[in-house]
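A single protein chain has been omitted; all remaining protein chains appear in their positions.
Letters A, B, C, D and E name the chains as they come in the text, with residue numbers starting at 1 for each one.
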Amino acid sequence: MDTVVVTDVPRAPLDAIDQLADYGVATVHEALGRIGYLGPDHRPTHLGRRIGGSAVTVLCWPGDNLMIHAAVEQCQAGDVLVVTTASPCTDGLFGELLATSLQARGVRGLVIDTGVRDVAELRAMGFAVWSRAVSAQGTVKSTAGAVNVPIVVGAQTIQAGDVILADDDGVLRVPRGEVPRAIELAKARVDKEQATREAFQAGQLGLDRYGLRDKLAALGVRYVTAAEYGIR
Amino acid sequence: MDTVVVTDVPRAPLDAIDQLADYGVATVHEALGRIGYLGPDHRPTHLGRRIGGSAVTVLCWPGDNLMIHAAVEQCQAGDVLVVTTASPCTDGLFGELLATSLQARGVRGLVIDTGVRDVAELRAMGFAVWSRAVSAQGTVKSTAGAVNVPIVVGAQTIQAGDVILADDDGVLRVPRGEVPRAIELAKARVDKEQATREAFQAGQLGLDRYGLRDKLAALGVRYVTAAEYGIR
Amino acid sequence: MDTVVVTDVPRAPLDAIDQLADYGVATVHEALGRIGYLGPDHRPTHLGRRIGGSAVTVLCWPGDNLMIHAAVEQCQAGDVLVVTTASPCTDGLFGELLATSLQARGVRGLVIDTGVRDVAELRAMGFAVWSRAVSAQGTVKSTAGAVNVPIVVGAQTIQAGDVILADDDGVLRVPRGEVPRAIELAKARVDKEQATREAFQAGQLGLDRYGLRDKLAALGVRYVTAAEYGIR
Amino acid sequence: MDTVVVTDVPRAPLDAIDQLADYGVATVHEALGRIGYLGPDHRPTHLGRRIGGSAVTVLCWPGDNLMIHAAVEQCQAGDVLVVTTASPCTDGLFGELLATSLQARGVRGLVIDTGVRDVAELRAMGFAVWSRAVSAQGTVKSTAGAVNVPIVVGAQTIQAGDVILADDDGVLRVPRGEVPRAIELAKARVDKEQATREAFQAGQLGLDRYGLRDKLAALGVRYVTAAEYGIR
Amino acid sequence: MDTVVVTDVPRAPLDAIDQLADYGVATVHEALGRIGYLGPDHRPTHLGRRIGGSAVTVLCWPGDNLMIHAAVEQCQAGDVLVVTTASPCTDGLFGELLATSLQARGVRGLVIDTGVRDVAELRAMGFAVWSRAVSAQGTVKSTAGAVNVPIVVGAQTIQAGDVILADDDGVLRVPRGEVPRAIELAKARVDKEQATREAFQAGQLGLDRYGLRDKLAALGVRYVTAAEYGIR
Partner (left out) sequence: MDTVVVTDVPRAPLDAIDQLADYGVATVHEALGRIGYLGPDHRPTHLGRRIGGSAVTVLCWPGDNLMIHAAVEQCQAGDVLVVTTASPCTDGLFGELLATSLQARGVRGLVIDTGVRDVAELRAMGFAVWSRAVSAQGTVKSTAGAVNVPIVVGAQTIQAGDVILADDDGVLRVPRGEVPRAIELAKARVDKEQATREAFQAGQLGLDRYGLRDKLAALGVRYVTAAEYGIR
């Protein structure tokens, strides 16, 4: 492992990140052509939060949170800490004291491939966390790792400075340079979705709105009644 | 796969379904002799809901929600959409726009063997969902499947028109023709449970109420003190 | 299996248990040198509860809750029921009627290696549960097991009379004789944590407070800028 | 649960089953339009076996193999025993003695949703097993279940008398009445596959043989060199 | 964690262990009344081995195999090394060099709750391993643990000096003092099984041999023909 702490990572402008975060994970994921989603395994410790920020990445040894401490110093206002371990681990590498330290620096939340602990306290503090597990299991501070190197979290490679969006649907990675295009595409999608929403509320079907009847026919889908199908 | 949409599926009367749904999943499951439960893997996206309805079944290809659109047209007020895929899948096949369309038709909820997305919006709309996962991962609309054919969801085979009950304890299937008998059995069980509840509140033990002391003895269960057992 | 019900198990004093429980699972776990945690798989049916009590242990056959009924009689005010099965099982071995019976005896909660049911009712009653699953699947009362013998639950061996702490972070086992020492160590840790919390709020880093800079250097961790590292 | 043993189940002719079984699971699954596969969780206890037979179905209580004994009597030469439990279970419900009994009746193998034990002995006997787990954990004989009722095993509903194929790729269900059509379709597929195999050996590409180049273009797939794509 | 190495652990006589091991895991488990099995998650790295020995227990930190090195010195001929970690871990804590060291001391095998590596070499050496995973992921030697303290592995608590049996069915723990009784019970069971085997080969049914027909009737199990049951 390359045991290094990378400093002075460039970030996207915070106002652009905030604009993008408002659209939410599912919308931005879809607007970008269905890319960047970390997968279904990172769940929020409390519902109803929607955050965006710049990734500070951390690679720890399993059962060891030494490098999270090294990472705190690299965090600034508007960041999201993203942590993984060299191999699968459910331990509580992060708790209320680290959250206090990050909150004091203006960090917006944590995405972690392991467990977290002190979740009642984290909720009370309003510190947003997405994790694979909740675990009181404590850790040591013995083995080197890395900060701000590329890490794999779920189905994505996260680079330092990537933009991280997270809400109740999970966690999304947007490359730093893609933020302006993502905002534009998300805005277009939201407008289109609003028109669709109104049409659906008025009773139009997706079958008609998306022109799917022809596709069903072309794929050979047949319509039969329950009686014909043998349902009594 | 038999790529077919079955129409005009017969339903149980809605007032009977509503009467049954009030008893809740665990009670009806128990009243019917412990059958029909889909298993522990379908969890509600928000707690405290209790619904019942007639199953409209959907079989999709993994990563593809084309057939959900075909199914919407087959739904009517009082239905519950029940969706699975041809093989295991966690993608978000269903979100807020489809929920809008279903809600406009009076559909009461969704049971899905995959993921859902837009869960914050679904909660805000009050649209009830039981799913295996939450995932923002989007889908295509490319491959045929089927609507209202029998599907396997968890531990049960669901037929179109089956009555589906769902609450915080999970999801239950009741065959359409069994609804009247299920109501009767559930009512009897609730009455019996109320008597048991009062007895338990008054301090009676299940050991005595269910006549289990003799069974324990017959099974050879012995009573020993902690001291005799060697607990200091 | 030794089919036995052990009676008259000695408990720790309730006021000491209550004092210890206030510190919470993560703090006591850490104070005792990171031992006793059952692992990340036992989740609360509702958040925000923190309980402590004396373990009454139950070993059931899978799909069978006979021995829970035998265990109720062995419970007294201030106890926590701890249940496992002879092999992995997700069934709902426990529901609202058993909770009514336990609540009438002053039992504080349930830790169970299987599923529970009636979770909406359990929340309404305020009966605290930590379980591996939620499942409506009912059980029989046919096969013998044991009460108050040592059982393995998650990563721990639980003895009757052990002190059980549980909150949103999971479940902890403290040996009965260790309670006084645990209180002392937890108090010391809380005091130290409060000082650390204030230092972190004031901007001090863990790197400095815990003297980790030297350790990082000794481990060969290097600092390089993003530009040097090749992040554009 | 409907506690019933169904007798005198009609079977498909054994010579037709044998003819079909020779084609193997993957080929027949594909020939029938990709249906009937139980999923990836049932693995053989030894590799290199390929069997076919008529399903005798068993529904047991978890931790209890009483109904397997009832099922043995319903088995005849050419059958495959298919076993599940009312809820998830990994116990060893089946071992060498039951295999001896089945082998004496000409039963060809076992598909089981739980564990098996005595696997070294089963291999030595040449008795073929597909299971979810291997487990020495023993069972009781206390609770009723059913024989030859429809059961859900993995992703399929199995009816008594269904034809079961199993090999290193897993387990397939073919409805009894479909066997003649399945043989015909499998034969056609094997002939086509042989032609394809020879073409591929000779260097033809699937892209050309299946006409996929146009589809790639229609889907907007572009070709770029590594240099253009920025791979150094 | 109590960071201690316990020395001079008493063992059961090797000839008794060998005698017991010959009976195999499933038979001894059953003979002792279905206790002591670690569960279905520890699988052999190669099939067809059957070993027995005295447990030398090791508790490591996740991602760290320091204490295995400390344990080697405590091993003697006829031992089985049993290793777990303070929290779930899949890393390869053990490989061919440690196996060489153990083999030189006459150790008979390894049971490990994590991963192992060099499995091709371990097979070539004939060193028997039961593990949860195979993983090349290496470890550090930084954090203290314990040797010969009680550890939880799967569903069992293992004490130093316990007798460990392992074969293709998994791993069993027999308390040291129980070996003579276990041999006697296993012998009785093997004799009984041989009689049953011969009866089954001769066509007798378990239904008759175990007297289960009356039990089925008492449990209300009915026999109906397929025609009556509606199977066409």
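The criterion applied here is as follows: contacts are C-beta pairs under 8 Å (C-beta built on N, C-alpha and C of every residue); 3 or more make two chains touch, one makes a residue touch a chain.
Computed from a predicted model, the values in this text were never measured in an experiment.
Contacts of the undrawn chain with the visible chains, over the full complex, involve A, B, D, E.
Among B:Y23, B:Y37 or B:W61, only B:W61 touches the chain left out of the display. Where subunit A meets the omitted chain, the residues involved are 1-2, 33-35, 39, 86-88, 150, 152, 155-157. Contact between subunit B and the absent chain runs through residues 61-64, 85-91, 135, 137, 140, 142-143. Although one chain is not drawn, its touching partners on subunit D can still be listed: residues 24-26, 29-30, 34, 37, 39-40, 43, 47-48, 50, 167-170, 172, 193, 196-197, 200-203, 205-207, 210, 212, 215-216, 219-227, 229, 231-232.
Going forward, only the chains that are shown with their structure count from here on.
The set of chains in contact with subunit A as well as subunit E comprises C.
If each chain is reduced to the centroid of its CA atoms, subunit C and subunit E end up 28 Å from each other.
Taking the mean of the C-alpha atoms as each chain's centre, subunit B and subunit E sit 39 Å apart.
Annotation for subunit B: residues touching 2 or more other chains are 34, 39.
Chain-to-chain contact here is organised irregularly, matching neither a line nor a ring nor a star, and falling short of all pairs touching. Remark: the chains found to touch one another pair up as A-B, A-C, A-E, B-C, B-D, C-D, C-E, D-E.
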